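Below: one structure, written as structure tokens.
Only a single protein chain was left out; the remaining protein chains are all shown in position.
First chain written, first letter: the chains are A, B and C, and each begins at residue 1.
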Amino acid sequence: MIINAEHIQSSNKPQEIAHARAFNFLAEDLDKKGLNVDLLIRQLQELQIAIPSWALGTGGTRFGRFSGGGEPATLIQKIQDVGLLHALNRSSNAISLHIPWDIPEDYDQIGQAAAAVEIGFDAVNSNTFQDQAQQKHSYKFGSLANSDEGARELAIAHNIEVIEIGKKLGSKALTVWLADGSSFPGQQSFRKSLQHTFESLQKIYQRLPSDWQMLIEYKPYEPYFYSTVIPDWGTSFLLANKLGEKARTLVDLGHHLPNTNIEQIVATLMTEGKLGGFHFNDSKYGDDDLTVGSIKPYQLFLIFNELVAGFSETKNPKPAWMIDASHNLKDPLEDLLQSVEAIKLAYAQALIVDRKALAYAQETQDLAMAQGLLQDAFRTDLRPLLQESLRQSGGAISPIGTYRELKVRETLIRERGKDSKSSGL
Amino acid sequence: MIINAEHIQSSNKPQEIAHARAFNFLAEDLDKKGLNVDLLIRQLQELQIAIPSWALGTGGTRFGRFSGGGEPATLIQKIQDVGLLHALNRSSNAISLHIPWDIPEDYDQIGQAAAAVEIGFDAVNSNTFQDQAQQKHSYKFGSLANSDEGARELAIAHNIEVIEIGKKLGSKALTVWLADGSSFPGQQSFRKSLQHTFESLQKIYQRLPSDWQMLIEYKPYEPYFYSTVIPDWGTSFLLANKLGEKARTLVDLGHHLPNTNIEQIVATLMTEGKLGGFHFNDSKYGDDDLTVGSIKPYQLFLIFNELVAGFSETKNPKPAWMIDASHNLKDPLEDLLQSVEAIKLAYAQALIVDRKALAYAQETQDLAMAQGLLQDAFRTDLRPLLQESLRQSGGAISPIGTYRELKVRETLIRERGKDSKSSGL
Amino acid sequence: MIINAEHIQSSNKPQEIAHARAFNFLAEDLDKKGLNVDLLIRQLQELQIAIPSWALGTGGTRFGRFSGGGEPATLIQKIQDVGLLHALNRSSNAISLHIPWDIPEDYDQIGQAAAAVEIGFDAVNSNTFQDQAQQKHSYKFGSLANSDEGARELAIAHNIEVIEIGKKLGSKALTVWLADGSSFPGQQSFRKSLQHTFESLQKIYQRLPSDWQMLIEYKPYEPYFYSTVIPDWGTSFLLANKLGEKARTLVDLGHHLPNTNIEQIVATLMTEGKLGGFHFNDSKYGDDDLTVGSIKPYQLFLIFNELVAGFSETKNPKPAWMIDASHNLKDPLEDLLQSVEAIKLAYAQALIVDRKALAYAQETQDLAMAQGLLQDAFRTDLRPLLQESLRQSGGAISPIGTYRELKVRETLIRERGKDSKSSGL
Partner (left out) sequence: MIINAEHIQSSNKPQEIAHARAFNFLAEDLDKKGLNVDLLIRQLQELQIAIPSWALGTGGTRFGRFSGGGEPATLIQKIQDVGLLHALNRSSNAISLHIPWDIPEDYDQIGQAAAAVEIGFDAVNSNTFQDQAQQKHSYKFGSLANSDEGARELAIAHNIEVIEIGKKLGSKALTVWLADGSSFPGQQSFRKSLQHTFESLQKIYQRLPSDWQMLIEYKPYEPYFYSTVIPDWGTSFLLANKLGEKARTLVDLGHHLPNTNIEQIVATLMTEGKLGGFHFNDSKYGDDDLTVGSIKPYQLFLIFNELVAGFSETKNPKPAWMIDASHNLKDPLEDLLQSVEAIKLAYAQALIVDRKALAYAQETQDLAMAQGLLQDAFRTDLRPLLQESLRQSGGAISPIGTYRELKVRETLIRERGKDSKSSGL
């Protein structure tokens, strides 16, 4: 299935009057506050969020997996699904592949499929948390940190292979998430595991092209439940510093202990020039991988507030943006549309924060004012602004509305069947 | 200091045109959605949030206390402070007293002072977590749950005295928060402590006037750090059920373990007709007692979403509303104005949820729609509606703005001095 | 494979002198403290911990599953595995079946297999968190709480079928764990979900034989990540009270929010006569399902301290004991041996607490003494006592040592193959 400009336009048509009324009112408001509405629209348009290939199917838990039908069973179908999203919201011009779930067989064909829907290839992801059939050494007890040298070498080679695949696709970053860890006190030497991890990463780093980044993810627990080799930003930062310029920390919103102040971590990493990328999702308990913004939208805004501040106040390069959610219950494409919308709204809210007034309130210890300035931005309903940016980009004013109107899922089920299964968790 | 209608009007004046523009636009929107704007305004006006007497001064932590000046040093001054708030936002027509910090000496005088600023007396609070000078038995190891019968009897007598005081003031509820608990495994018999608590509450309950309620608060820890006698809603509910019709559970937003789904507790208690009251505040880590809505505004909305649903779907009586925050850093009056605003906005958002569509989405497992309906209400900027309800009530369109314009704090400092100290934590 | 008395004896032989030395020294110590060593041994022998059928294979996480080889592929093989454990430690005389993973085809044959290894059938467990092939209604959005009546009826019928199976096996309890819940605010009406749950349970309860119990498990999250229908002990207790005498709460150690005081919940439930059963495991973060005692052995002791106190001080019937762990990394049988050992040591420690002195210390607020009394019991090395109880029962002095010496796993792999897979998570 393909969504073309005509589809979008005819779906937008009946909404245009109401949209114009709301947008004009808001634009006037923003203008009065001294904000440049055209610039805001451009900034929103430029924010592109990569979609991971594994988020297009239904993710499961250890207790079960309930497929929804019409899942993309091949890499080309995954690319087409991202294309559908991009056609609707013009905000996801890249897919992030996961190897070995998505090894391209024919690079030309893959490249053409992507070009056809105007998307590129974002960071490539290695997988060393599952054994593949006939694998010589098992990752049961770890990969880059395994006490068994054979397993480490295998994992290193796999990461290097992933870089090679990425090079052919035009990716510019390797994301390393390690499941490595332990479930019982005593199982591992923390010291040796960390040392193995560093040395393994070093070997991979040496093979990284000069214009690439290595993004090092951290996570406190799961799938192991006592320790992980890179549990927190501090450990990722320590490793990135030792590895060199091209290594940076990747923040996944769900990978934190209860009550962590994530926005402060973002600010600290940007101050040090070491924020490499982001995995967006939301969570209440652990790595719940829920729709972005569905649980803690104010935290999301506070994170973007730091990002926007960091863009102008630090030399940190623009981080890689990606959604990393697991869609157990909703239609994955609807879920992704909601996630992208939530990200863009939080970004828009952060863009309208009166930073001069905020700095003054901070300087003069005017706490009620400082809080009020952030909440003013957050409480402002910027949906008409986002919709205008979508409209001007050729996207749908209401992406989910159009998605449903066009019966996308029904069509995909018809095309691919009720039982097609996407690779992933 | 007194704020009169003229003050308010002259402060509102310059904002009226901009306000009217925003309100009219919003009203049209709400109207189109089939909402009755006048009814919404009336509902907002009717929501009155009691102010606890101890929130008018600067609260401290175990590490220190930094007074801000102009604090109310007497009960009359506390009443006047609530009067100032009520004059500004017409939303706090009652004060909640804490005994023995606020024992009235002359009831007539107190009554007149309250009447003069149009406020009444909400639930009375007992204090059995501090020893008073010359106290015969110490509460160091507990009050209603103390293994020492003398301490228990003292605490029971104190609560009965608090009821007597409340009766003279026109209160209709006794709030019981027990610090009782233990800091070390073994210190207490859980069983005996619970039994003592129940029997002590029973003796107090017997003295409760027939039109009163007993509100039983729960809290998992602090000031004791291993256990408390009423750690969770389940224990409070168990006790309330045993005590009888007039006993209900009081929910303090800060009294939960990390990640607790508080809105679900609210729904369950209302279903059982046992939600008695609310202490509003916000927190990131524990009982942080921060400004309402400053950390998790979406959670606050979700709680009101359950409250509003419960009002029509259950027979639970209207709960008692109170702020319970501790103002360590901000001007306490500004802090309270922000808290009340946050509560009312969350309430307004909950009122505009399309409940029929929500029920249908729930029935048909349309998750994206169900999430979208709640978020639509939450993202709608209802500040103009709230401001209109304030304006129509004779309050300030921007309570904090007017507060600052009128130089309330400066005046209070001039009247009361820089070092006046309010009783409280 | 079968382990017989001869195997055990010849393995015990070389350890007997060292064991006797250690045991005699300890027995003298305990005797001096006024403890009846023979009684302690009998109490330890009588504590039997049921083994769930799904713990005999390797459990996985959503990220992967790494089998270990020789897993029991049939119900008979599972029974035989429990038989191996029981032969080694004489402490697991029952298996707890999970339906539909373990539906017996031939009851006689199953009964004989169980009798052959001297084990019986503990509580039966229903499964309404996974869809079976050709299932008419899906559990994707819940079972007993589903808004779809068809799904509810299916789940009710399944539970009744599980009771029927249990009756034929000689079980006396049905354990109900519901995955039902929601992942997004708005997805479910808390009120209706709770109501559906209650009504569904009621229909099942009506079919419960008069000498059975219904054990209602609670869990705050996973597999859903915003709410569950029975999140905490309070909700389970509320339901059990409404259902009637035969319904009680089941406590799974891993099903609590961070920092929960579980031992207090145990004490409260026993005081109310509503503690129905236990799922033992250990965890650091969430429902980690690790080996019992591997993370928080002192908490385990404190729980047993309440259980032992409750046995004499309350009328709560003896709860059902079961391990509920998931063995991702260790050999499942070794893991279970370690779990049972940890449970029995904690029980032994609780048995030697000087309860009279403790009550006195509590009465007199002697905190250092109260803490000291518990820690004295906990720090006492009771392994020789446990070993003596095993020895006298005909078990192995060092169950894991004997297990390895007898090359049990190697034999099972030879018998069943490297790739045999056990049903379960």
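Please note the rule applied: a residue touches a chain if its C-beta (ideal position, glycine included) is under 8 Å from a C-beta of that chain, and two chains touch if they have at least 3 such contacts.
All values reported here derive from a predicted model rather than from experimental measurement.
Taking the complete complex into account, A:358 is the one of A:208, A:358, A:382 or A:397 that touches the chain left out. When you scan B:13, B:140, B:242 or B:418 for touch with the missing chain, the hit is B:140. When you scan A:51, A:214 or A:309 for touch with the missing chain, the hit is A:309.
Per the touch definition above, the residue from B:200, B:294 or B:423 contacting the chain not shown is B:294. Of the listed positions B:10, B:61, B:206 or B:364, the one in contact with the omitted chain in the full complex is B:61.
One chain of the complex is left out; on chain B, the residues touching it are 59-64, 66, 129-131, 138-141, 179, 183-185, 187, 220-223, 225-226, 258, 283-286, 288, 290-291, 294-295, 326, 328-330, 425.
Residue-level contact of chain A with the missing chain is found at 140-141, 147-148, 183-192, 194-195, 220-221, 226-227, 231-235, 237-238, 257-261, 263-264, 267-268, 270-272, 298, 302, 305-306, 309-310, 313-314, 358-359, 361-363, 365, 367, 370-371, 373-374. Mapped onto chain C, the footprint of the missing chain covers residues 22, 25, 29, 258-259, 261, 284-285, 291, 293-298, 329-331, 334-335, 338, 345, 367-368, 371-372, 375, 378-381, 383, 400.
Here is the rule we go by: only the chains that are shown with their structure count from here on.
Shared numbers divided by all numbers used gives the overlap of an interface; between chain A and chain B this overlap exceeds half, so the copies present the same residues. Multi-chain contact residues of chain B (touching two or more other chains): 258-259, 261, 298, 367, 371.
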